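If you scroll down you'll find the structure; I have some questions about it.
What you see is the complex with one protein chain gone and the rest in place.
So, chain A:
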Amino acid sequence: MQPTCRTLLTLLLSAILLSGCWDRIEINDLAIITAAGVDLTDNDRIKLSVQLFVPSPPSSEQSASGPSSGSTNKTVVRDAIGIDMADATARLQERLSRKVFWGQADVFVFGEKLARKSIKEPLEFLTRHPHPRERANLFVSDGPAENVLKWNTPIERNSAETLREMAILQTGLNVSILQAIEELSEEAHTAVLPVVHILQKDGESSPFISGSATFKDLRMADRLDTSVTRGLLWLRNEIKSATITSPVPQGGGGIASVYLFHASSKLVPSIKNGEWRMRVVIDATGNLNENTSTLDTTKEPNIVKLQQNFKRTLQKRIEETVKIAQKSGVDYLGFAEQFYRHYPKQWNKSKKNWDEIFPKVVVSYDIRLVVARNGLTGDNKTLQQSETP
């Protein structure tokens, strides 16, 4: 065969492959899921509701329609009921004209009813399926998860985006699928997920992250309110910034606040004479935010006094969380993991009795809190004098 003939033949043969874009899919054939909610129906079935992002390409009609050409992207919520997640997804597909795509789903909300039963079902699906991302955020909703998805947000693009941004701000918990799986596979088999609460006000609903839900063996065990959750964040070393407000008894009954911009915590376990102890070491630095007490903040000893007050308030906040956790007997504080890491032998021996040991763990606190700066005013006499009768 001539060399030119051979080249031509090769080129022609490679054309056969050109037709084979089996996995080609157009963006307007995809139902892009931005968030999904999983609920449990009354007959123990899984109800999957998804928030779809419908991209509408700019067309000539749109520009003609006038000023409202800004954001024409719509958010649609659809749902389907199935025996498990995979089945519900298949049912959902029947109701959609586009192919379900999980790759952009950043938020998964579990309804409380499902959470109380077990989150095994959705988590198994989300980790096994190749599309959902490990960084997607997990939430539990007060009431049905569907309502959270249906909510139209004024600020962000959709409610999924709003929830994700709220979680990232870290005033509450921020838990990804990977983190949840990691915690569940640790020694205590517990996890904590943030809770979305829908606030009804003036006929308008606005969901926000309020507190958290604790899980033991994949089942929701407890519901923690916001302040207990904050205490939990301190224990888990997930606090980014915090404002601590405490009364100042030394300063004429005023109040002072500090804004902590650096905070870190550490759990130090110890076992002595069969007594299990946990020392919580906290290191925090902050700026004075407000001071309505009569204490003169330009003087060093007064600052120390203020620090003492803040420390006490902070300790009380954390103590409360520990107390609630020990009372419930569910170790979501991560104590088990710490004991396992530092005392593997003792841990393996008494692993089975952990539920009995955990409430008896003696917790001590070692808090170092520094007020580094006093703000722009020093001894603010003017304001304090005008207040005194």
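Going forward, a residue touches a chain if its C-beta (ideal position, glycine included) is under 8 Å from a C-beta of that chain, and two chains touch if they have at least 3 such contacts; residues count from 1.
To be clear about the criterion, contacts and distances are computed from a predicted model.
*Asks:* Going by UniProt, what is the name of the one chain that was not included in the view, given "Sigma-70 family RNA polymerase sigma factor", "Endospore germination permease", "ABC transmembrane type-1 domain-containing protein" or "Ribose transport system substrate-binding protein"?
*Replies:* The chain we cannot see is, by its UniProt record, "Endospore germination permease".
*Asks:* Which one, A:Pro130, A:Pro154, A:Gly203 or A:Gly274, makes contact with the chain that was left out?
*Replies:* A:Pro130
*Asks:* Among A:Asp44, A:Glu156, A:Glu182 or A:Glu275, which one is in touch with the chain left out?
*Replies:* In the full complex, the listed residue that touches the missing chain is A:Glu182.
*Asks:* Among A:Asp23, A:Asp42 or A:Glu300, which one touches the chain that has been omitted from the display?
*Replies:* Within the whole complex, the residue contacting the unshown chain is A:Asp23.
*Asks:* One chain isn't shown here. Among A:Pro344, A:Pro359 or A:Gly378, which residue touches it?
*Replies:* A:Pro344
*Asks:* Touching residues of chain A against the unshown chain: what are they?
*Replies:* 17, 20, 22-23, 103, 127, 130, 133-135, 168, 176, 178, 181-182, 185-186, 340-345, 348
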